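The complex appears here without one of its protein chains, the remainder shown in place.
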Amino acid sequence: MAGAQRPMHIAVINPNTTASMTAKIGAAARAVAAPGVHITATQSLHGPVSIEGFVDDALAVPGLLLALSNLEHLGQTNRALQPVSPLNEGDHGPVDAYVIACFDDTGLDACRCLTDAPVIGIGQAAFHAAALLGGRFSVVTTLSRSVQVIEHNLQRYGLAAACVRVHASDVPVLALEDPASDARARINATIAQAIAQDDCRAIVLGCAGMADLALDLSVHHGVPVIDGVAAAVGMAQTLVGLGQRVPRAGAYAAPNAKALTGIMAGFSSVLSQSS
Amino acid sequence: MAGAQRPMHIAVINPNTTASMTAKIGAAARAVAAPGVHITATQSLHGPVSIEGFVDDALAVPGLLLALSNLEHLGQTNRALQPVSPLNEGDHGPVDAYVIACFDDTGLDACRCLTDAPVIGIGQAAFHAAALLGGRFSVVTTLSRSVQVIEHNLQRYGLAAACVRVHASDVPVLALEDPASDARARINATIAQAIAQDDCRAIVLGCAGMADLALDLSVHHGVPVIDGVAAAVGMAQTLVGLGQRVPRAGAYAAPNAKALTGIMAGFSSVLSQSS
Amino acid sequence: MAGAQRPMHIAVINPNTTASMTAKIGAAARAVAAPGVHITATQSLHGPVSIEGFVDDALAVPGLLLALSNLEHLGQTNRALQPVSPLNEGDHGPVDAYVIACFDDTGLDACRCLTDAPVIGIGQAAFHAAALLGGRFSVVTTLSRSVQVIEHNLQRYGLAAACVRVHASDVPVLALEDPASDARARINATIAQAIAQDDCRAIVLGCAGMADLALDLSVHHGVPVIDGVAAAVGMAQTLVGLGQRVPRAGAYAAPNAKALTGIMAGFSSVLSQSS
Amino acid sequence: MAGAQRPMHIAVINPNTTASMTAKIGAAARAVAAPGVHITATQSLHGPVSIEGFVDDALAVPGLLLALSNLEHLGQTNRALQPVSPLNEGDHGPVDAYVIACFDDTGLDACRCLTDAPVIGIGQAAFHAAALLGGRFSVVTTLSRSVQVIEHNLQRYGLAAACVRVHASDVPVLALEDPASDARARINATIAQAIAQDDCRAIVLGCAGMADLALDLSVHHGVPVIDGVAAAVGMAQTLVGLGQRVPRAGAYAAPNAKALTGIMAGFSSVLSQSS
Amino acid sequence: MAGAQRPMHIAVINPNTTASMTAKIGAAARAVAAPGVHITATQSLHGPVSIEGFVDDALAVPGLLLALSNLEHLGQTNRALQPVSPLNEGDHGPVDAYVIACFDDTGLDACRCLTDAPVIGIGQAAFHAAALLGGRFSVVTTLSRSVQVIEHNLQRYGLAAACVRVHASDVPVLALEDPASDARARINATIAQAIAQDDCRAIVLGCAGMADLALDLSVHHGVPVIDGVAAAVGMAQTLVGLGQRVPRAGAYAAPNAKALTGIMAGFSSVLSQSS
Partner (left out) sequence: MAGAQRPMHIAVINPNTTASMTAKIGAAARAVAAPGVHITATQSLHGPVSIEGFVDDALAVPGLLLALSNLEHLGQTNRALQPVSPLNEGDHGPVDAYVIACFDDTGLDACRCLTDAPVIGIGQAAFHAAALLGGRFSVVTTLSRSVQVIEHNLQRYGLAAACVRVHASDVPVLALEDPASDARARINATIAQAIAQDDCRAIVLGCAGMADLALDLSVHHGVPVIDGVAAAVGMAQTLVGLGQRVPRAGAYAAPNAKALTGIMAGFSSVLSQSS
């Protein structure tokens, strides 16, 4: 395994700012990590508390880039705007791979410009994992406004034909954090409907906040139910195990240093650290 | 024409923060606007001075959303963070259509969630205009890092097969603002190369900063050379002339009100105004 | 604006031979034309009274080519077979752009070989306008025999994925000219059905004869309803505003002069004028 | 074989009006016809002497439809405008299948609306034959203006990915009728170039006028060289052997009876006979 | 016709080992063969008695390759493991074309590496024949496990868009050999359902064992019903009539001689004869 002299270090970044969701994501990641792999679960500190649709996506990315940029420069003097926190409990050496823990794969391409380490989105990872099972899959996500974002990503990744349909369960993201909500029942019902209608071989859960539900749902419905966080950790381990670093070039070249004005000047370390 | 009782009002928003470029874009827009159409040319006040690649795109969108949101709420009390400036010289009634003046069509989907007016990106407009001429076109853009972004957009819009190739001229965006640069010569040479190799029927200029060059280049090279700003103004006039307003729903539903943390709290009016 | 020394001149050609439909199309075109734009609405004099399916399309094109060729050579001595008529009320200088006013985009490619001016089909224009609104649209057309023609065009233009479905309303084209018919009720019902089933963001009206219905239908159904004639006039203005002329070459080269035999000898001026 | 009580009757229609080409096409068809199959080789009497590009295509189709319509109504009293000629040497019973002998598959869809017999274009037949050999093929055609027409057809038929490239040999169609021209040498050279560059498994000849060259070229170049006329006769025999008649419906419904005006009134029997 | 000095010789190979099915396939092939064409109907002697799904496909191919290899080397001394049998009643000279009589087109690519003669699968032939009728078709096959195999083949051949849907009738292949089964009734019902739902212009029968049903079903349902065996014989005649031999190269190069171990050593003549 590459870098055998120190433990593999995978950083899972929640691009929304809800700490309970980061904790859940971290637990899901650690549950599947191979022995000896260190998981840093962290989050954006600057942006929306949940990501539901195009506007939230757009408002979440700067904070995500800053979080990744700070992890990339751990131990350097120019870490910016990122307090030491329980979420980020100490340095474990350079990050070997990053996981973006939002099913929209928010900011994925921009993140790749800030590091030579592989960066994987949990939507992307879940789609590829489902494709590896053979046959076709369906997705069960939260709100209907996310359906088109997911369909668009499937198209980009070449996996649209492998997906029968993207179903919305009409569960807001933060309802998944509320034990009193009917979120779980709705997701259950939507999965049952997908299985009945879609002739699909697997179900993909379309939100990082569903990470704790996958195994139970899989047993309950008798078909593979795939959580993107776990899939992405596995994929990240795979790429690191292959020893892969990805030189930044072309579309993924490091951003040019340039002025940031107004409020966004607060993110200037993203550009100044990148070269 | 819809709204005959007052002049049609089209807002062209430059999502970078360079005022000279905004002025050039405004001039290009006014040069093609039909008689009686008012053009507001404005810009983001919060973000990078030019947009070159994925990271700049991501850092530009919040400021773009704020600029659009403020225009959308002209005359309302909650306009935020947008000083009165020469760029935004007075109110001309509600905006009938928006043009996003970055060839990457930065933030296009998110903008559509903030208004019922049509929103058009200049890349999109240029591609559709070229497609309407029949045959296939090529694109000449600035840096190679933008090529993949443009190819990706062509794919999304269904127009990838109509484009022979996207060429980079290796001209940084802000060199287009500098009369002493060799930007024009490089663009000229790249167009000549595209015509020689691509068997294309038209050339699309791949940067808002090239808006002043199109007519001269068209005459010089003897083929249609399309500027996206002019194309987008024409398309916007078309849609407004058709009387179109687009109710926000589905993927384009208005964003849910929710907390924004950290630096991004500065953009909270984007969410609070949207409903 | 190109050609500022004289008014822009757009010719809208109805490829069927029904004068009442030409008048309606002309009115729709003039209603959306920008101030100072002259619209010539004319029609074929040689062909079927309506265009419904492949055979009518084929029988309509020669007359369409002759009408366009005569407009192209206004003032020249070899204008052929085209009487002076109220439809063609005088010369307004060379035509700057042509609109083919049949939703099948009948003869579009052949027309492009006869002129350096842009030529736009109303089907094409409506599809591109709908695509510019974002999201997906549905089409409501006349007879079921036209569905495949429209689907085929969507495929060619790259916009098939942007269209949810093409619906037939079972209204013959000429019933749209008959105030006593139930055409309007059927179209209304078909639009309602499309909105209910298709999760579409806009409706495209699939016949030039529906040009007068779009605004009312848009208000009634609360979604954008797009008429191709108005869309095409806007797109034509856009391309002329960009100063575009399109040199004939490749697939769109001017036809070689050659003998036409039998009945078709009557169209020989199409070939003799083209070089 | 279906209709064993009388010989199978296949009509090959040349949609241009050059008799020497019709004779060559007829000979090519008869050379591959199975024993007992009668080939009627006929041509349009109304249209261009050769078909090169979109305008010629459009001007050829009415005459093609009339020729097919007359064959379809052999023995009926309303045969129109089609003199008895050596090309059409007597009645051999109803036509069992039609072949359109222009590589552009000119008028193919319209022809299908006039008969329940299968109608096959020679371009289509050649593409399908080449696809049945496995691997990918290239096309060698006449003028560069035909390349886009052929590419468009390949797209429609689903066979674009099976074709490496369409090459133009810059040979005008009627040069193929002139023994003194250098047509053969140019075609030879273009085929050699295609084989050298394209890694293709077969060559398709892209013009009916090349029908007499295929076997020699195949021997000379050592790869399959496919003539569309021969391919189409074989395919037509296949479909007739399967007993297929195709009820006209949907997009291929018989045209509605309606008025034809002006010059085109000369083709009114096409519509009046169709129901 | 190529090889006029001796009758054309087409070999139809049933890749399963059920003799009654081979006899039925042979009868279907002879019923449509042109006068003077000799049909050899033979079968694999080594493999499953019917082919239903991926595993049966895989276990059938070696026997198919051996059968084809032996036919290819008729009269040579190294014919292996293929007893003289009533199915293979004597030598009729070299085989001019091969038909693989399983609707999955089992082993088609591998077969092409063993001969310069064209090799056609009956699924492939039926799809192409249906495509030549114009419009779209549906497929009626046996078990649901075959649906994905057929869809995959349609994709490879470029004809997926031409097929509305692949229907399973839940009839096991060998039930088609059993007069007492309800196979015919189920197929009838599935065709009726396909016609009612699919707006299709033709039905393709998705199993070689249905070869005797096509004409009756066509008459009964009033739409073309296509049997792949008959279609493939027609297509094979077409290619042989064109004089086509296909030099083995690239992906279809003759296999390299190499050792086969274990049970598979029994098929070593496939490799030793190939060079």
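By letter and in written order, the chains are A, B, C, D and E; residue numbering begins at 1 in each of them.
Everything that follows uses one rule, which is that a residue touches a chain if its C-beta (ideal position, glycine included) is under 8 Å from a C-beta of that chain, and two chains touch if they have at least 3 such contacts.
Here the structure is a predicted model, which means the values were calculated and not measured.
Chemist: Please identify which of the visible chains the hidden chain touches across the whole complex.
Modeler: A, E
Chemist: Going by the contact rule already stated, which one of E:Ile10, E:Leu65 or E:Leu133 would touch the omitted chain in the full complex?
Modeler: Final answer for the missing-chain contact: E:Leu65.
Chemist: Can you say which of E:His92, E:Arg156, E:Arg186 or E:His221 touches the chain missing from this structure?
Modeler: Here the residue in touch with the unshown chain is E:Arg156.
Chemist: Considering the whole complex rather than only what is displayed, give the residues of subunit E touching the chain that is not shown.
Modeler: Against the left-out chain, subunit E lists 17, 44-50, 52-59, 61-63, 65, 81, 107, 109-110, 112-114, 144-149, 152, 155-156, 172, 250-253, 255-256, 258-264, 266-267, 270-271, 274.
Chemist: Go through subunit A and note every residue touching the omitted chain.
Modeler: These residues of subunit A touch the chain that is not shown: 1-2, 31-32, 34-37, 108-109, 112, 118-120, 124-125, 128-129, 131-135, 157-162, 199, 201-202, 214-215, 218, 222-224, 226-227, 230-231, 233-235, 237-239, 241-247, 249-252.
Note that in this section only the chains that are shown with their structure count from here on.
Chemist: For subunit B and subunit C, which third chains touch each of them?
Modeler: For subunit B paired with subunit C, there are no chains in contact with each.
Chemist: Subunit E and subunit D are one sequence twice: same or different residues at the contact, by the over-half rule?
Modeler: Shared-number fraction above one half, so same.
Chemist: Rounding to the nearest 5 degrees, give the angle of the rotation that lays the CA atoms of subunit C over those of subunit D.
Modeler: Rounded to 5 degrees, the superposing rotation is 180 degrees.
Chemist: Hunt down the residues of subunit B that sit against at least two other chains at once, touch-wise.
Modeler: Expected reply: 109, 112, 135, 250-252.
Chemist: Identify every two-chain combination in which the chains touch.
Modeler: Touching chain pairs, listed by label, are A-B, B-C, C-D, D-E.
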